[in-house]
Every structure is written in structure tokens, then in C-alpha cells.
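Note that one protein chain is taken out, while the other chains of the complex remain in position.
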Amino acid sequence: MINSATQGFWLADSAIDATAFREQLGDESCGACVIFEGRVRNHNEGRAVLRLAYEAHAPMALKEGAMILQEATQRFAISKAAAVHRQGELALTEAAVVVGVASAHRDAAFQACRYIIDEIKHRLPIWKKEYYADGTAEWVNCRQCAAPHAHGETPG
Amino acid sequence: MINSATQGFWLADSAIDATAFREQLGDESCGACVIFEGRVRNHNEGRAVLRLAYEAHAPMALKEGAMILQEATQRFAISKAAAVHRQGELALTEAAVVVGVASAHRDAAFQACRYIIDEIKHRLPIWKKEYYADGTAEWVNCRQCAAPHAHGETPG
Amino acid sequence: MAIPVKVIEIKWFAAYREAAGVATETARTDAATAAELFVEMQRKHPALASFSAALLAINDEMADWNRTLQDGDEVLFFPPVAGG
Partner (left out) sequence: MAIPVKVIEIKWFAAYREAAGVATETARTDAATAAELFVEMQRKHPALASFSAALLAINDEMADWNRTLQDGDEVLFFPPVAGG
């Protein structure tokens, strides 16, 4: 699903091609490029992780992802921004998410890249299930995430 | 001169292999990887740039580069750090410097990557000559750089 | 005054889907809001009782828990997200 010719937000069903991802950020006016990769770690909160799976609600994830990139472009002096998030089964060390930003100067690239990954982690309708070495599995919550879209009262 | 199996600091005489550079940062314990690329821009302070050349004092640049990576490893909770800087002639869009950091969590990776590129720009004995579209050329100063190693009085 | 029964399509995601045992279901309900509907569904699917509600969307737009449900709405219940 990744389109190496255009910037934007995608969901990928198979391994992200880091080389193609990086190349789409090339731009003669850009002196700085910052790329963030979030990878499947072999541990989380003290437990040995074997693999994981992401489930996304694709229509809204794509819309929210595109919105986050647009916000970053408005807030920071950047010329390109792209991000891709995996869905489905992932093995250890595979990239779950890759964010890339190109800009004339490095300040904006660092700030925008950080903004995008933080917003992706808080806002994208996507859920992670970790499979552990002891045979159990669990849906993982983003513990720091106060629900930014839960306007009004919540039950329960 | 880049060695894809080891972390560390290098000077490169030819194009940096971004894929090999990224792969050396792979680590099953790392959930976050941040890569910064500084590229040759087609403009600087309003002038059209055609190409540029870096001159390094290699023995001291290698020593200072390794020191910067060591400092980053001590200050931030990261597990890998690597950087490579070009010397000699560079064309537009070529990477002049690449910095990569891998860590368990993204905060440390972003902070360490930023620390390393900032220190490289201020401390590495390396000089940049820009060649402009109007046929002139100029050695470029890092304008924000107060000389951090000029202990004591300076003449002139 | 009798409240007319609404037909609401429900979609469950991730941990909610596993607790509910279904990915989608159709509710005939007189719940006025999504919050009331969630509590009603917690009674229907006891495994949902241990979950507090997080986010929801109505017709693929993020929505308030207090928004009045309309006949024919599609309600998506989202557990806390965990991207990246």
C-alpha cells in the first residue's frame, strides 16, 4: 500500500520498505531529514515478547493519519512529511511505524517528526496485541494516553 | 570507510549507504530508532548552491566524533549510536552527515540524535566550501557557533 | 410516553471484540446516548463489564458519549488506542 512517489499516510500489510520510504523524502531544497522507526521490541514492562499484531480501523486511521501530517505541515516549517503504520502480524525487529520529515533546517524536522509520532500513538484508531514467551497474549494500552477525543462524560 | 557491523564514527570519501547505515542500528531490544540526515541544499542564505566540498582534519575529527557518541551514550538511555560524515566533493541532495540512534524508548533516541548532530556541527574540525550558481565559492561558517574549545583569550 | 425503538449497528474492536465475542451486532434499543448503549451492552456481554469505556465513533466520526443516537446510526466502540 505504500506509494513511494507521494507523501502521505498509509497502512501497510507487509514489511515496510525503509529504502523506498526514505527516498520519497528526497528534495533538493531540504537540508534536513529526520526518520523515526518504531520497532517490535523483545520486551515490554518486564515481559518477554515474541511477536505482536496490530488491528486498525482503516477508514478512520487513514483519515486521522492524514490529518496529523497536515497539522505538522502547518505548525512547523517542513516541506515533506510521510508516515506508514503496519497492521496484522509482526515479528521482532520489524518496523511497526515509520515517520519521515524533510525540511530546510533541522529544528523543524526534529520537532515535526516528534509531533507526528506522538500524535499517531495517541490518536490513531489502532490496537496492539502482544504475544509473550509464557504463551499468553494481551491487548496493550497506551498508559499515558488520556483519551483526547472523549469529549464529555464517559460511562464505566 | 563505513563499517556496517560496528557502531561508531566515520569519515566517508564517497556516498553514504543509507541502507547499510540503518541496518547496523538493528537490535531486538530497541523499540525506537531515530535517523538524521543532513543533505546538500540547493540554497543557503538566499544564494543558489551547485555543490560543495568538505575538508576535515581527519585524525582529530575521528577522535572528536567518537567522543561525541560516547557522551551521548552516557547522557541518554540509548543502546546504539553511529554517525558518518562525508569529506571531499558532494553533489546536491547527497547526504553530508548521517546520525543514527537506537534505544528502548523514543524520548532517549530523539534527544541523543539531536545532541549528536548539534555537537558534530559545533565541534568537529571540518569545513564546508559552497560553490554558487554565479561562479563564486565561499567557506561557510557555522554562524551560531561560539567556539566552545577556544579556552582563554583569542587574538584578532 | 413510549420512546420509539432505534436500530443501531455496533462494531467492537480489539479487546472489546474479544470480550463481546462478536465483531458486529445489531441492537434494537431505546438508549438515548452512546453511553447508555455501552452500559446496556455491558449487561448483555458480562465480559465487557470489567472495561471502562474509552473512545467511540458514530458513522466513522469521533463522537461524544452524550450524543443522542439516531435510528440507523453505526456506533464504533474503541478501546484505548496503542499505535506505534
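Should a chain be cited, it is by its letter among A, B and C, assigned in written order, with residues numbered from 1 in that chain.
The rule we apply is simple: contacts are C-beta pairs under 8 Å (C-beta built on N, C-alpha and C of every residue); 3 or more make two chains touch, one makes a residue touch a chain.
Since the structure is predicted, the reported quantities are computational estimates derived from the model, not experimental observations.
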Checklist line | Displayed chains contacting the withheld chain | finding: B
Notebook entry, point to check: Among the options B:18, B:49, B:97 or B:112, which residue touches the chain absent from this view?
Noted result: B:97
Margin query: Among B:22, B:85 or B:114, exactly one should touch the missing chain; which is it?
Written below: B:85
Next item on the list: Considering the whole complex rather than only what is displayed, give the residues of chain B touching the chain that is not shown.
Entry: 38, 54-55, 57, 59-60, 85, 96-97, 117, 120-129, 139-142, 145, 147, 149-156
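The rule is simple: only the chains that are shown with their structure count from here on.
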Note to self: Distance between chain A and chain C based on Cα centroids, please, to the nearest Å.
What the structure shows: 27
Margin query: Based only on mean CA positions, could you tell me how far chain A sits from chain B in angstrom?
Written below: 26
Margin query: Can you pull out the residues of chain A that are in contact with at least two other chains?
Written below: 38, 117
Check: What residues in chain C touch two or more of the other chains?
Finding: none
